[in-house]
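Remarks on the structure that follows.
Apart from one protein chain that is not included, each protein chain of the complex appears where it belongs.
Then we have subunit A:
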Amino acid sequence: MPGKDLLLKTAGYFLQWRYPFRLLKIYEKWLAKRWPVPNLAQFSYTTTIREIRELYGQEKPVIWASFFFPSEFIHAASCKAFYPEIAGGLIAALGLAHYPFREADQNWFSRDLCSYHRLAVGMSLLRFFPRPAALLATTGICQGTVGFFKWLSLIWKVPCYIVDVPLQNSKDAVLYVARQLEEIASSLSRRLRITFAWEDVFHLSRKTGELIEELEAKRRKKEISFSPPTKNLEYLPYYYQFMGSETALAFFEKLLRESKGANKSSCAGKAEIIWLHLKPYFINQSLDSLLEEFGFEVLFEEFADVYKGEYNVERPFETLARKVLHSLRFMRADLRIKRTLAWLKGYGAQGVIHCNQWGCRQSQGMEFLLRRSLNAAGYPVLFLDGDHLDRNYFSLEQLKTRLQAFREMLG
């Protein structure tokens, strides 16, 4: 429809105007006065407004990164971190995904590609995402990311740096990744005239990591739980994009404080499960209400498994290389099976739900191995077919039957 296309193009044009976004600061000041001590929801809202201002206002260089590229690298350079895959979840939750999908479609991006990638490509073609100064990606956890970021580089005409992640976690692998990160840092320093300061960033990551550990210890003891069941998967920006910033630390402090005060819903009679992969963001309410209706309790989510190693200011690139190699736990079937079994034991869960993503060959490829190993250990597994962002590849009725049957099976 030509009218709609013109509207989208105009919107894209205005989204690249940085100055109007900077006026959001007035609104932020008003919010700070209104909520001097914000609760978790108010904090999340004000964070979103500030992010929109800083990303679209381009007060600092915006650097895009793939999901497993350590955010500390970007925060240490005093740049704004933007994770297009994470932003994709938000776009889908807002019900706006069909516009970028249509744009990607029109530009020959196959529907068999990962919808996180297709959506970000569409958002870029529409110029709806904030303009990047550079792109950073790793080959972990999927090779599709390489092609995806190369495309983004062509669309935005900015440099793209790809870190090759070996499949083994060894001393040599750490040095190999660290060398690549150092080279990228050096190139970016010259190109964007930035310097890297690690101390504060690493301190914040360390403190945030301790809070996450405290939170998980309470979840293991079943002192707290998330409601609705997959709520924690909405907090991903704080586990990834904001890690190494004051925002993540403040968020987890609030989350822990509010969780302490919350009454843990009784687990009695509920099927306690571990959730693997992400979730369909576009049907949020339906999924959560179905999980609640059928009596599921999510005890832990795979993507809340963040790096817990040391942060060494003396050897920043080796530290971040270790964090990059942490993604092997998502990438390799043997490691994925081992840690899933550990969570099942540690959290006292009855089974696993794995929410497949259309086009995610990386996770679907290991479905059989995962199922076989977990079943052999006595744990039932449910694989939910579908897509996290594109409703065209999702059947709500099939989801209902599978969830209810799995619940009945768990007893």
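Here is the rule we use: a contact is a pair of C-beta atoms (placed from the backbone, for glycine too) under 8 Å apart; a residue touches a chain by one contact, two chains touch by 3 or more; residues count from 1.
By our rule, contacts and distances are computed from a predicted model.
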Query raised in the report: Can you pick, from "Nitrogen regulatory protein PII", "Acyl-CoA dehydratase activase", "MioC protein" or "Pyruvate dehydrogenase E1 component alpha subunit", the UniProt name of the chain not shown?
Result: "Acyl-CoA dehydratase activase"
Report task. With the full complex in mind, choose from A:Thr48, A:Ser187 or A:Asn375 the residue touching the hidden chain. Result -> A:Asn375
Requested in this report: Kindly state which of the options A:Asp112, A:Asp334 or A:Glu408 is in contact with the chain not pictured.
Outcome: A:Glu408
Query raised in the report: On subunit A, what residues meet the omitted chain?
Result: 368, 375, 380, 385-386, 393-395, 397-398, 400-402, 404-405, 408-409
